[in-house]
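Here the structure comes first, spelled out in structure tokens, and everything after it is commentary.
Missing here: one protein chain of the complex. Every other protein chain is in place.
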Amino acid sequence: MTFNPTDLLAIAPEIAVLSLAILVIMIEVLISRSEEVLQGITAIGLLAVMAVSIFVRSTSANVFSGMVANDDFTMYLKVLLTGIALLAILMSKDYLKGKNFRVGEYYTLILLATVGMMILASSTDLVTMFLGIETMSIALYALAGFRSECSKSNEAAMKYFLLGAFSTGFLLYGIALLYGATGGKTNFADIGIAITAFGGDNPAPAYLYAGIGLIMVGLLFKVAAVPFHFWSPDVYQGAPTPVTAFMSAGPKAAAIIVFLRLFGWALPDMSIAWQPILGVVAAVTMVTGNIIALSQQNIKRMLAYSSISHAGYLLLAVIAAGTAGIRSDAAAGMLFYLVAYYLMNMGAFTVAILVSRARLDGDYQINNYQGLAANHPWIAGAMALFMISLTGIPPTAGFFGKLYVFSAAVKAGFIPLVVIGVLASAISAFYYLRIVVYMYMRPETAESSKDLKPTPAWKTIMIVCSILIIYLGVMPGMMMKLADSSSQKISSPNRVVTLK
Amino acid sequence: MSNYLYLIPIMPFIGFLINGIWGKKLGEKAAGYIASAMIGIAFVMSVTAFFELLGHDPHHRVIEKEFFSWIAVGDLSIPFGILLDPLSAVMILVVTGVSFLIHIYSIGYIHGDPGATRYFAYLNLFVFFMLLLVLGNSYPIMFIGWEGVGLCSYLLIGFWFTDQAKATAGKKAFVVNRIGDFGFLIGMFLIYSTFGTLTFSGAMHGAELFVGSTAIIFWMTLSMFLGATGKSAQLPLYVWLPDAMAGPTPVSALIHAATMVTAGVYMVARNSFLFIMSPGTMEIIAWVGVLTAIFAATIALVQNDIKKVLAYSTVSQLGYMFVGVGVGAFAAGVSHLVTHAFFKALLFLGSGSVIHAVHHAHAHAGFKGDPQDIRFMGGLRSKMPTTFWTFFVGCIAIAGVPGLSGFFSKDEIIWMTFANGHPAIGVIALIAAFLTAFYMFRLLFLTFYGSWRGRKDQEDHLKDSPKVMTLPLTVLAVLSIIGGWIMIPYALGGGMQFEHFLEPVFEFANNFAGEKGHPSHMAEYSVMAISIILAISGILLARAWYLKNPDIPARLANRSKLAHKVLFNKYYVDEIYNFAFIQTFLGLGEALWKSFDVLIVDGIVNGVAKLLGWISSVVRKIQTGLVSNYALMMAIGIVAVVGYMVWKI
Partner (left out) sequence: MTVGLEWYLWLSALLFVIGVAGVLTRRNALIIFMSIELMLNAVNLAFVAFSRFIPNIDGQIFVFFVMAVAAAEVAVGLAIIVTIFKRKESVDIDQVNLMRW
């Protein structure tokens, strides 16, 4: 196995984020504990990472012996994940104020989680996948419990940690079995090749199937699909809100992408076995997530269930990817969906922070939105847009995300699943638009007429998200082209080639 | 003009932006003028475009402009384009024309309301989406319009949101429309999976070449029709429309009578090439249409709220349009769509004028009563002459009095049911026509004739509405009279220019259906004669009951005891048949309204929401908050997944 120094260019974004993380924590310890300084450095650093992701590229398709992917698709994902971290940090800026947090640690943890997500999203090997998942998760456990003075935050961390570690056990066991069953392969492409060798006189061992099942479970946990979703509402509710926003967008995106890579590129030959399971899981996830969200009174919890249902829609793309000839469509749909979901979800959480902050008790009850439109037409308008986009009503990004993913699933022939998906999103209108009803059609209360005082950082997030949602809803062409052309050439590097 | 077609929808959008952003600063008056001016410009552009289209050879009357490649990924390619063909040209003329008049009317109607600028902004946004809906050249664009008009309708119904009932009505409209949207989306996905394209022309091409099971076409068209029943208020999804009357009256006129609710009919007409391939769906459409027509007409018989009568009447008339397209007479369905837009907008605006006047009278007299209850009106003819005359024209137009627009379009539909071999549907449609004449004239007589049934001090304050409101009424009245003159059938020496204009759009459908043979003019005359007799007798009966002997309906209400006396009453002894007949319908109307409408259908719609909420409150309990339970659930899930995987080998 050879190692080419230029391979490092392929993981330059990861290295950059990691260095940034170390830099931030060192600055906090040694130089300055000023929030402004640390935030500024983190934000500028992340912008630099975006540039690095785009411009610093290794030309080799097969880096680190095929352990990570190096292509446009992966690059877009890294930009997306950096963007998620950037918005999370912007969102945190004024949230952290007066909470007596060690901001440097906080930013460092976000950056470390981002490193994990980037590794995960680019991994094409079980080893890198595992490392990515764990780097991401461990940082997130700590982030969920970051408000150590708050019981709910503690509880969130505890639940997340215990269940997360539990699911890691299954994931690892699955990896071990898959490794054994394929004769020592950990590379996705190699696994795919090894699996084609089975059949006829050489039947696959039972533990191959068990291994795939266990890996599937481990990943389903990370994307919070029913029935492995139980952690997510509690964790989302208890974690500091910017962290919730970050968790609902980033880790989900990274995990669903590796899901797609593993099942679409390594295991399509096994699709007869896993597609039905995922189909059932996706259907149950879409329906359950949306149904339970209906009766939520806390907006963070409601958005948690909403994000569960969105994981269900995303799973449709994974399922479609198992069908020959559809996988690049599915990948493109997923990329578009992730971008849309990121924008609308981050936006919604920003408004949630704003509204709750103006309350005396700082709670997240949906009642707080009554009559918001009267005093804060712009904020209410932005929130309405986010909700409409989450519902999937045109002309918003959310609509095209769904259209794109659903049409990939239709092409792959999963029409009943799409019918369930459309029905589930019809149900989702009830709770998303309830917020709109509260804002526009309920009289304002003494509480809701208070000034929300959006700071420049929050205003920026809302404006950027709104504009991009409308842009992608009206002119989705360019983004779709990017998604499509990059997903046509997703590399699945083969490790055997480099063994000289 | 054809290069600037996109400006037609853009104009109202600009109006929306101006009023939405600076409305508060501009003030109510300026907002109204800007909104109206934008629609006016769009209307002029539509007329220009229409004449340009007319200049083409009939078979080349299609202007399809693709402005940019909206979505182009892999084999999914959706250009952002506008399709102007005779069908969409008719639609944009109706939409911009009628909404222009309604915008002007609104200036007077909404005067003094604190939310007036918001109102005009929403109204403009609505027109934008409606134009997008009819002009789009692909399903996604149509869907954007489809969702957009739904959203605006929702906002406008709940416009006076301080009133809880109004906000609830808005919500109901939204819920029902979601069900419809679900159908539309599924239909769209089925079209995509079958034909691999989402443009109308692509789908049409695909339909031409289509070989294979028509089952898929059946499901495709049925899902789309489900969408249409939601938007166009057909059985069983009509419930939201009567409730939607909670919104301002011009909104009812524009959205819930003239334009948005006809979107379903437009959609079926636009997809005539698909629907015609599925006789099963067509049969369903025709039956749903005719049942809705008669069902809503019977309910309209017993309503006392002036707008509710008109609302059920709209549901009923939409039923006729679906009968038209359902029996394959697409052009006839669209004709009725157009004439209905005129006379129903007229009637709604007229009712708005009445409500406006009564409301002011009540306000002056310091009386808090329902200004929409016709039981407390009467004698308005002399107080509000313009409103009365125009309303009268609307009534005779909808009743089907020969020579007016409603006669030609409705008669064509009824005739086509017989000509295309659906006599049962035709008979029901004729009965509904009789009921239509009856309930409309009941409304007219109760409102405008007789003497004022309210208090004297109110009566003194009644006066006709301002010019800005009566002028649109006059224009619409003229249109309601002459609008049908381009639809006069050959049998009456007409040229059916309207049908010929639309013909190229439905060419595929008509060829597919094949030649039905030419029934004689004699048959057509007799159907026409029957329908005229029914209309006239409906009017006369209403006159007899509500004008000459206003106590009869009240006695009929207590009929069970009096039935015997009534039947042998010397006055009506020769009208026994008529009586038995109408009694049944009155009773049926009352019963349907109270049981089926209020309890069942309404109950189902509200029930679905409640049921989902209940399920949700139960299912959420599985989230116990205990880690150990979560771990157990996960373990069960894992055993299931791994078990299935291993068992599968």
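Should a chain be cited, it is by its letter among A and B, assigned in written order, with residues numbered from 1 in that chain.
One rule holds for everything that comes next: a contact is a pair of C-beta atoms (placed from the backbone, for glycine too) under 8 Å apart; a residue touches a chain by one contact, two chains touch by 3 or more.
Just so you know, these numbers come straight off a predicted model, no measurement behind them.
Of the listed residues A:142, A:278, A:439 or A:452, the one in contact with the hidden chain in the full complex is A:142.
For the chain left out of this panel, the touching residue among B:495, B:607 or B:625 is B:625. Which of A:66, A:192 or A:233 touches the hidden chain is settled by the complete complex: it is A:233. Although one chain is not displayed, its contacts with chain B can still be listed: residues 620-621, 623-628, 631-632, 635. Residues 126-127, 130-131, 134, 138, 141-142, 145, 148, 151-152, 154-159, 161-162, 165-166, 168-170, 172-173, 175-177, 179-180, 183-184, 186, 207, 233-234, 237-238, 301 of chain A touch the missing chain (whole complex, contact as defined above).
Convention: only the chains that are shown with their structure count from here on.
Centre-to-centre separation between chain A and chain B, using Cα means, comes to 43 Å.
Interface of chain A with chain B (complex): residues 158-159, 162-163, 166-167, 170, 203-204, 206, 209-210, 212-214, 216-217, 221, 227-228, 230-231, 233-234, 272-274, 276-277, 288, 291-296, 328-329, 332, 388, 393-395, 399-400, 403-404, 406-407, 410-411, 413, 415, 418-419, 422-423, 426-427, 429-430, 433, 437, 440-443, 475-477, 480-481, 483-484. Across the interface of their complex, chain A is touched by residues 68-74, 76, 140, 143-144, 147-148, 151, 155, 158, 161-162, 167, 170-171, 174-175, 178-179, 181-182, 185-186, 189-190, 192-193, 609, 612-613, 615-617, 619-620, 623, 625, 627, 629-631, 633-634, 636-638, 641-642, 644-646, 648-649 of chain B.
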